[in-house]
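Notes to accompany the following structure.
For this view, one protein chain was removed and the others were kept in their places.
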Amino acid sequence: MISVRDIHKSFGKREVLKGVTFEMGRGETVALMGANGAGKSTLFDILSSLDPRFSGSAVVGGFDVRTQPMDVKGAVGYVPGRFSLYEDLSVKENLVFFAKAFGCNPDDIHSLSPYLWKSLEPFSDIRAGHLSGGMKQKLAICCAMVHNPSVLLLDEPTVGVDPVSRSDMWKEIAALRKTGVSVLVSTHYLDEAGKADRILFLHQGVMMLYDSPEGILRSYRHNLYSLPCESTRFPEVEAELSARRGVIDLYLYGDKVHVITDESFEPLPVTGRELTRIQPEMEDIFIETLSSRL
Amino acid sequence: MQGKFYMTGAVIWKEFRHIFRDRVSCLILFLMPVAILFILGYALSFEVRHLNIAVCNPLHSQRAESLFVRLDANNRVKVTGRIDTTADIDKAFARDNNRAVLVWGEKEIEIFVDGTSALLGDNVYNCVGAIVADFITDGMPPSVRKPAITTRFLYNPALKKEYMPIPGLVMMIFIIVSAIVFGTAVNREKIQGSYKLLRMTKLSPLELIAGKALPYFLISLVHVFAVWLSCLWFGIQIVGNLALFLSITALFSISCMSLGLMLAAWLDRPVDLLILSFILIFLPNMLLSGFLFPVSSITGFFGAVIHSFPGTAYMSVFRDVAYKGLGVYDAWPSIAVLFGNIVAGVLIALPGLNKRVALR
Partner (left out) sequence: MNLAEINNVSKTFPPVKAVRGVSFSLGEGEVMGLLGANGAGKTTLIRMICSLIPPDSGTVWTAGRPGYMCQSFSLVEELSVHENIRYYGTLMGLSRNELARREEEITERLNLVQYRGTPVRALSSGYRQGLSFSVAVIADPKVLILDEPTSGLDAVARRKMWKMIHERASMGTGIIVSTHYLDEAYYCSSLSLLREGQLIARGTPKEVAPDEQSLLRYFR
């Protein structure tokens, strides 16, 4: 549904996308990972046909974003970053407005995204500005889907949203996937990425990884050890481990310390605590990927 | 799939909701224009109703005294005091907020008028002059030789007669409502994510803006009506064709909107928009259109620039159509300037509306 080939994009002298290439199939959910400034929103603007000034090619929903922008707009639902609705209009008024602006019948809203609408319906007369962060994002997705698009672009729907609302949001995305909608969703929460079919990792405009979560987990090139450690004792543990042979990097991970090592490392206890060899999680992979660039 | 008109209609409907739900917008759009017209317009003519004058009767003439009594009896004029010699005229102007000094001389009656405010000067001259003229015709026996009346404008001998408060105020209202408030509405939409969502519809930026603009245009029509009412209120006779005058006023409103749109399209920060609207739209139109200073004498390059302002064009239409009663053939240069502003504003705005905007 999305086919992107070697996209480069600059704002003046600053190059924000440095060669992005990927393919995404029907009904797939792809998580676009990256910190602020990684180029995520720029990529979304290009894919939604709003920004035709780039080099490379992009085909979305079967249409070229540069030559067939009108068809792309019909096939794509786009939820831009931050809150993109009218705070002084009620939930229902927002929906009716966008349905009409997209040339659709407002009465069809309920059937277009029944799962989302179910959770929004009790609030239909409340002003959008009074909704919680999670509900606002649900409403934004609803509004972007009024024309029944086959591709959905979600730019950071979980930013500033608490952990429970975030997991709700991913349940909504999973429900959309069942209806055959392809979803490209950006986030900087790594724990969310594992819920997607594939992960695209963008770092300062460079595509670092594009693979399924399993594939990414298998790509870990070093050994990873873990030992329990309160954050206050980290300097002590760091001092002792840094002196050991085979330690590449170490960092806090919740209530533990994770140690990246090579084969020469001997897992002897540190400050009296046992080291355990563990399987890396998504976050470990990204830290390894980023450290290797340093 | 519904038609474009249906889609644009949704934008119009939404924009009206924004306006009527926001108290400040309502105040600015509806109360402020009325306030400007009536309070300011009234204040400018109010002082004339309470006109203080000083008198001087060096010859101790009885007739002069009866003129003074008649002046004081008029409810618009108050005689605040008298001076002994004409040498004290400056002192008389310095006290009691006196606007004029009347001197009954040997051969003539001299009216000295404070010309610092051209409008007031004119009014004082009309008011005092009329009473004195009346007195000469019916307050004096026919056998007596009639004295001549001479009027001297002090401090501003030329007495600029360009001063027209009502057209100027009308212009001010349209610049605020049509250019600045509309520009702010466009800007607010643009820096929100909602604008990206709107651009995902099949509406072109021009259609989107047309939808946003229509409610403001309709509201400005209400103001056009208010202009007509205020003309009645202040006794300004619309000599020419009323329909023509009101249509040109509406055209002026659209040209202000296109200027506001032009700035809003290219500027992202609301503060920048406000300040630049003030500097690039409000100030030049207010200062250089003949509202505050006479500009018709300026020729050459600067004259051409000044005459390309919609404000200048509107001021001249007001003069030509409302005051002089000229028709559409005589007012065409001004109408052309207004149309030119609309076309130029929209053409400059369009590429800016397609530009990428960093969201808040």
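Which chain is which? They are A and B, in the order written, and residues in each are numbered from 1.
Convention: contacts are C-beta pairs under 8 Å (C-beta built on N, C-alpha and C of every residue); 3 or more make two chains touch, one makes a residue touch a chain.
This one's a predicted model, so the numbers in the text were calculated from it and none came from an experiment.
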Query raised in the report: Where does the absent chain touch, in terms of which shown chains it meets?
Result: A
Requested in this report: Using the definition of touch stated at the top, determine which of A:Lys18, A:Arg127, A:His188 or A:Arg244 touches the missing chain.
Outcome: A:His188
**Report entry** Hidden partner chain, touching residue among A:Gly12, A:Pro122 or A:Pro235
**Finding:** A:Pro235
Report task. May I ask which residue of A:Phe22, A:Tyr115, A:Tyr220 or A:Tyr251 touches the chain that does not appear here? Result -> A:Tyr251
Query raised in the report: Since one chain has been left out of the picture, which residues of chain A touch it in the full complex?
Result: 34-38, 132-134, 159-166, 188-190, 203, 230-232, 234-235, 251-255, 283, 286-287, 290-291
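Everything below uses one rule, namely that only the chains that are shown with their structure count from here on.
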Report task. Could you tell me the distance, in whole angstrom, between the mean C-alpha positions of chain A and chain B? Result -> 56
Requested in this report: Under the touch definition given earlier, write down the residues of chain B that touch chain A in their complex.
Outcome: 1-3, 6-7, 9-11, 13-14, 17-18, 21-22, 192-194, 196-203, 356, 359-360
Requested in this report: Report the residues of chain A in contact with chain B in the complex, numbered from low to high.
Outcome: 11, 41, 45, 48, 50-51, 70, 73-74, 76-86, 88-89, 93, 96-98, 100-105, 140, 143-144
